[in-house]
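Removed: one protein chain of the complex. Kept in place: all other protein chains.
Each chain gets a letter, A, B, C, D and E, in the order it is written, and its residues are counted from 1.
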């Protein structure tokens, strides 16, 4: 019962054949993370698509925002929980654990965010995340107002919504390819650790 | 009862203040379409995000693929039908009518694709579209095999899946902003017209 | 890809063989509308059933009521949206456009009524319509009281409910027969036009 | 805890004020059944609507058909089970018990038809009933073919579908009015009895 | 069409081969009820499991509690209604009729508890029952507080929850075995009768 036996059910091209810019990305991943995330390998079936995916991802998840980087990862995991996306739950669950230093927070986001001991602002954000993911057609002025009531600006609502929207995209690419996460994620930050202060900053 | 009274419930910046590259996009849209699609106006609240959105959109919808451009628009509309996204149903429903010259095909995609008189390959693609949009976690080898059985390659399945995934993103941005489509779409190609031969090509 | 190739998947009898009273109905339809609505053709498989259907339809949709004729058509379209009924969305969507002179209002009712710029009374009626169609067993005193709070009398609630109930019947007959709407509907009132003042009257 | 305290939450007019034709209906009901079914009382709020309702009902449920009268009552109860309609489950559950002489068959139709010991033709009809009631937009050629495979003609499929459609109407009128069934139904045919041979006939 | 033809689709061992303690249970059932409930026969496929099932059942349903025995039976029936469990609806519907002496109350619990004329405390308990059965992951502090607001203590909430939980277990065993209820239940207490005063007591 060894898990898993593939990266993508649509096949993965030999990385040696990738263009130089992508080879450089691979190299930097190995330096920084110790491995190339399988989402990049799976997406490299269509290299230009991978470039757009990475550019959008980096801007949404890493650029300054009224949502901290940890909060964006929490949103990513709750979207993936609603969609039951194995790849994203494993990879971004690890990110929540790493950024927060709180191994249980990552599990709560993945399994049922309603049990987490979080403040009203984060709870409102995650309730919006769930509703937007599962029944986007029911989103109405009342939902935007509930976010404003806990302090979000229009730009924050845009950022929150695009994070949700992006993971509704990436969850489906993972399901389409039966994408398997790198094994390294599973053991990361399983005991309490210091939080990453930069990941907690809100611009 | 004049419809509608806004473009985005999160506000739209004055286009005069946009960077030159975006001003140029606005100008080209007016030249080509007669108007700037409201999705661009709504997204210009965060100009860099708009750039990524346009780059990804253009590559997915316009670059050569085993799916014709019309087929990708049909997929866009069926995703938006499952998500009941008003903006995308209006804008991409018009695109289906324009590319196919078949005003009823656009309505069928928007209202219930199961009534359309399409071939087995397109029906399989749209059944996959519906399932991937509504219950992505149930997608399994059998679903990929059903697409292969009607002739799709792994690259075609990638393209189909990314089209589905992208509109699951854009539907949610439209719902988040209560985005209203430009009025011009409503009257486009309401009587049978010649199809656009380029939109029917599969590379 | 010519759409469609049939009126009803259960077959349509030759109209020349119909009884005189129905022949007269056919004749009046052609005079008034330019065509015989396909729902009549499909239903003529069982002529006596057609008579009951027409009698009930005319009384519900055309007789004096606290709901305007336009409002009853809006309700018809929202029921059909919940049930994703192609025939009724096309035929009654056209009726909303014609009566209101507002081409966008028809599309909004068909695609997602929540985006429409309507008053609180109509919104309450359509929220009730959606709930009654999708989860009738959850209707409770609170739902009736919400209608009374926006001014509906018990007779108005009866009329609203029977309109909803009737289209839950007719949607299913359309799905049962895979009923195709007449092509003429698609191009009706796609540009703004004067409203029909009689259709706006509430008795 | 006396059950119930009303007939309709929208009010019931004094029967003494009804027109002569309806007074006659009331009189015949008392003669034949021992009581006036509450659905008539509730519907008499709008007498002309009641006339259409009765005419349609009688034709669908009592006229000759390839479905026996018992089978039409079984369909009525399964629709009402899917919609969890208290009035129709009580009144038509009693009809199934009375026509079949089988008290358990009525309960099975009301509670979960899948446990009933019925033949493949009836099972196919009830599976279609459930699907048409809960997800009419998924009905497709395959569903009609499954009915043909167990012997139904196009006219039989029409009759079956209209029975389903009609109870989707009447269930909603019962929910709208919180209609309470007459108490007499509850005790009818709770022990095995001879079936009504006329109710088993298929024309 | 004689209903039914089996007790359990997984088979029922000869009761003569059961251990003495179970033989005694069988004997007492016959003395007290006139028959051995089929749930015992079905469960006797694994005798030790039956012992645990009976011990847990008796403690939950019969021991002193802030919920009356009738209320616990009402909860049992509403769980079974949500799960559409034929066996439990028949057997425990009869128990509600017998304990309350109100034949309609049993039907209401089985078919749609929302129509019953019960007090706010019981309604809150049954709303919680429905939600806990169908979407347990949405239960939150607000749900517990709603029960406290109508007078339930923490112990009462425990008892209510365990009753709900237990019938979510037993409903599934009934579905797994296609368990058929004893015929005797169907005719019990179909006319109003005195309530069982002991069944109404709250400790």
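The rule we apply is simple: a residue touches a chain if its C-beta (ideal position, glycine included) is under 8 Å from a C-beta of that chain, and two chains touch if they have at least 3 such contacts.
All of these numbers come straight from a predicted model, not from anything done at the bench.
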Quiz prompt | Chains still shown that are in contact with the chain withheld from the display | solution = A, B, D, E
Self-check item: Touching residue (missing chain; options A:100, A:129 or A:161)
Solution: A:100
Quiz item: Looking at the whole complex, which of A:89, A:139, A:176 or A:199 touches the chain that is not displayed?
Solution: A:89
Practice problem: Could I get the residues of subunit D that touch the absent chain, sorted low to high? | Solution: 112, 114
Exercise. Spell out, residue by residue, where the missing chain touches subunit A.
Key: 1-5, 81, 84-86, 89-90, 100, 102-105, 107-108, 110-112, 115-118, 178, 180, 183, 186-187, 190-191
Quiz item: Residues of subunit B in contact with the chain that isn't shown?
Solution: 137-138, 140
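Everything below uses one rule, namely that only the chains that are shown with their structure count from here on.
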Quiz item: Any idea which chain sits dead centre by C-alpha averages?
Solution: C
Self-check item: Mean-CA-position distance for subunit D and subunit C (Å)
Solution: 24
Quiz item: In whole angstrom, how far does the Cα centroid of subunit B sit from the Cα centroid of subunit E?
Solution: 52
Practice problem: Mind checking the centre-to-centre distance between subunit A and subunit E? Centres are C-alpha means, answer in whole Å. | Solution: 44
Exercise. Provide the list of subunit B residues touching at least two other chains, using ranges where the numbers run on.
Key: 84-85, 112, 178
Quiz item: Drawing the touching chains as a network, do you get a line, a ring, a star, a complete graph or other?
Solution: other
